[in-house]
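Here is the structure we will look at, set down as C-alpha cells.
Partial view: only certain chains, each at its native spot in the assembly.
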Amino acid sequence: MRIDNRNNDQMRLVKITPNFLKNPHGSALVEFGDTKVICTAMLEEKTPSFLRGTNQGWLTAEYDMIPGSTIVRTSRDVSKGKISGRSQEIQRLIGRCMRSVTDMSVLGERTIWLDCDVIQADGGTRTASISGAFVALVLALDRFKEELKLEQLPVKNYLGAVSVGIVDNIPILDLCYEEDSRAMVDMNIVMTSAGEIVEIQGTGEARPFTKTELLSLIQLSEKGVKTIFAAQKEALANVLEF
Amino acid sequence: MRIDNRNNDQMRLVKITPNFLKNPHGSALVEFGDTKVICTAMLEEKTPSFLRGTNQGWLTAEYDMIPGSTIVRTSRDVSKGKISGRSQEIQRLIGRCMRSVTDMSVLGERTIWLDCDVIQADGGTRTASISGAFVALVLALDRFKEELKLEQLPVKNYLGAVSVGIVDNIPILDLCYEEDSRAMVDMNIVMTSAGEIVEIQGTGEARPFTKTELLSLIQLSEKGVKTIFAAQKEALANVLEF
Amino acid sequence: MRIDNRNNDQMRLVKITPNFLKNPHGSALVEFGDTKVICTAMLEEKTPSFLRGTNQGWLTAEYDMIPGSTIVRTSRDVSKGKISGRSQEIQRLIGRCMRSVTDMSVLGERTIWLDCDVIQADGGTRTASISGAFVALVLALDRFKEELKLEQLPVKNYLGAVSVGIVDNIPILDLCYEEDSRAMVDMNIVMTSAGEIVEIQGTGEARPFTKTELLSLIQLSEKGVKTIFAAQKEALANVLEF
C-alpha cells in the first residue's frame, strides 16, 4: 500500500486554477496533491538576439522554488550567485517542451516568458510545472489573439507531464516526495493529447532497469496524463476548443 | 477621491491567513488589498559565525518577488548574478525590525530564517512583508516553545508596518501601486502595539517636505497600524495572549 | 560628558577642501572630525538606457571605503564578487538626495557620476559623503556652465546631512564611531538650506523610540546642518551665489 493509500496506477488529486494572479497575461495555480506551483506567462515585445530580423517569436521558461516550499529550507540561488544545476535542467526542459507544441512563427518578434514558482513541494514539481505552464501559456495566447490576428491559437494538442518510478521493485505513478526519495528508477514523461511523446527522461538511481520495466513505466504514464488533460480541459473551457 | 474610492486615512482590506504552507515551521499569506506576500519562518540549528560560542540566537530575513508578481515581468535577481539594491534594502529592513522585537537570547545557537516572497504586487510589499513575517515568526516560535523550554514567547508586542505618502500634496495612508508611482513623498513606518516607532524611512521623491507634513504622515501611520494589529491578533488567536 | 568633550548638540569640526584632486571635474575632501571622505563628480557623455532619446540627464552615486579606513580592515567588495548591502544602501541614498536637489533636465543626455570614497572612518561617513558630494557636484556643474549654456547652476539650495541618535537615553548630535556603536536609536537626516527634509531614516537599534524623542532628534539635526551649510558656503564661495 502506498503512503497515501493510492493504487500504483493512481494520480494524486490534480487541480488547476486558471487566472490565479491578476498581473501576468496568463497564469494558473497547479496542484498535484500537496505540490503547488504558480505558473505565469508574460509576453515581451522583443526576441533574443539570435532571432532579430527573422519575424519569428520565442518562448523561454524559468523555474524556481521559494525557500519555504520544502521541509528543509531551500536557500535562494542568488545567495550563491548562480542558478543551481537542478533548476537549470528543469527550466530548460520546460522551455523545450512548450516550444515543441507552439507554432512560434505567428508571434512575430515577441518572447513569451513562462515562470514556474514552486510554493509547496511534495514530489513531481517539474511535471506539475509543465502541466500548469501549458495552461498559463494558452491563457496568454488567448489574451493576444486579437492583437496578433490569430484565427486560432497556435497550439494543436494539450501537453501534460507525469513522473513514474520503480519503488521497492514496483512501478508506480506520480511519486510523492517520500516515494521519490527512495525510488530505484525515476522517470519523467511529457506527452501530447495525441498520444505522442515529447520528452522522456529516465534514470536508474539505485539500479539500472530493463526494457520491460521501461515499457510498463510508459504505460503508467499514458494513464496518468489523461487525468492531467482532463484538468487542463476544464481550466481552459471556452478558451481551447478541442 | 482615491482610485479605489478609499478615504485618505483608510487602509485597504488587510487579511492574514496563518499556516498557509505545510512545510515551514511558521507561515502566513498576508494581503493588503491586491498585494499578496507569502511569509515563512524556519528554524536552523546553527548561527552565523560571528555568534558561534555565545549561546545566542539570530534572525535573518530575505525578500523576493516572483517574476509574474508585477505588470511588467520582474526578471530574477539570479539572472543578473546578484541581488538587486532594492531587495537588499528591504530584506535588511525586515530583519532589523524583527530582531528589534524578539529576545534572541532564548533561542540558543539557532537561526530563524524569515522569507517574504511577493506573489502579487500592488504597492506596500515591504510593509505587508513585515506585518506578515511577524505572524510567521510567532507561529514558528510557538511550535518550538516546548523544545526550547520557553515559558512565554520571546516577543513583547505586535509589530506592524504601513506606508504613507503625499500624493497631489495630500497626505494619504497605505498607497497602492498607482498612487505610489506618483507620490511626491514616500514614507514607511514600522510600529509596535505599544505605540512606539521601530523604524521610519521617508523620502522626498519629487520634492522635500516640511516638519508639519512629517507629523501628519506619522498620525496617519498610527491609525493604519491599528488595522494591522487587529488582523495579526486574529491570525494568532490562541498563540499570542495579549 | 561625550568621549570627545562635545556638548550633546555640538557638531565635530566640519571642514571641506574644494578641488582636492586634479583629475575629476569637481572634487572635495570632506572631514567630520576624524571621518574623511574624498568626493568626486565626473560628467559622462551618455545616460542610462531608460533615458535615451529623452534629452534628460541623470545623476548616480557610488560609495566605498578603502580597506585601511577602519580599525579592523574592511575587505574589498570585489573580493566577494558583489557590493555589500550596506554600501548599496548608502549609495542609493546619496544618489536619491542629489537628484532631488538638481534640475537634471538642463544636462542634456549626460550622466554625472558622484563617487564617495571613505579614507578614514569615525562615524557619520554617509552624512559626510552627502555633504561633500554636494560640493563636488556644484564644482562640476560650474565647470560645464558655459558648455551647457546654463545661466545659473541647476541647484536651488544647499544640501547637508547629519546623524543624530539616542545614546544612554540621551539624544545627541553627530555621533562618532564609539557613540554610534552603542546607540539605542540611530537616525540620519538630509535637509536643504530652505529648512525642508529630503530624507529621514531612523532605526531603533536597541529599543523603539517615541514620537517625542523623534522630535528632539529632528531639532538637533536642524541645528547640525547649519554648521554644514556654513562649510559648504565657504568651499563654494564665488561659485554658488546664495
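By written order: A, B and C. Residues from 1 in each chain.
Throughout what follows, contacts are C-beta pairs under 8 Å (C-beta built on N, C-alpha and C of every residue); 3 or more make two chains touch, one makes a residue touch a chain.
Because the structure is a prediction, the values reported are computed rather than measured.
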Copy count of the single sequence across the entire complex, 3 present: 6
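The definition used in the following text is that only the chains that are shown with their structure count from here on.
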Chain-level touch network, classified as line, ring, star, complete or other: line
Distance from subunit C to subunit A - Cα centre to Cα centre, in angstrom: 51
Chain centre separation (subunit B, subunit C; CA means) in Å: 28
Distance between the centres, which are taken as Cα means, of subunit B and subunit A, whole angstrom: 33
Set of subunit B residues in contact with two or more other chains: 81-83
Residue ranges of subunit C in contact with subunit B within the complex: 81-83, 85, 88-89, 92, 96, 100, 191-192, 194-211, 214, 218
Subunit B-facing residues of subunit A, complex: 21-24, 27, 34, 38, 40, 42, 44, 62, 64, 66-71, 73, 76-79, 81-83, 113, 115, 117, 119-121
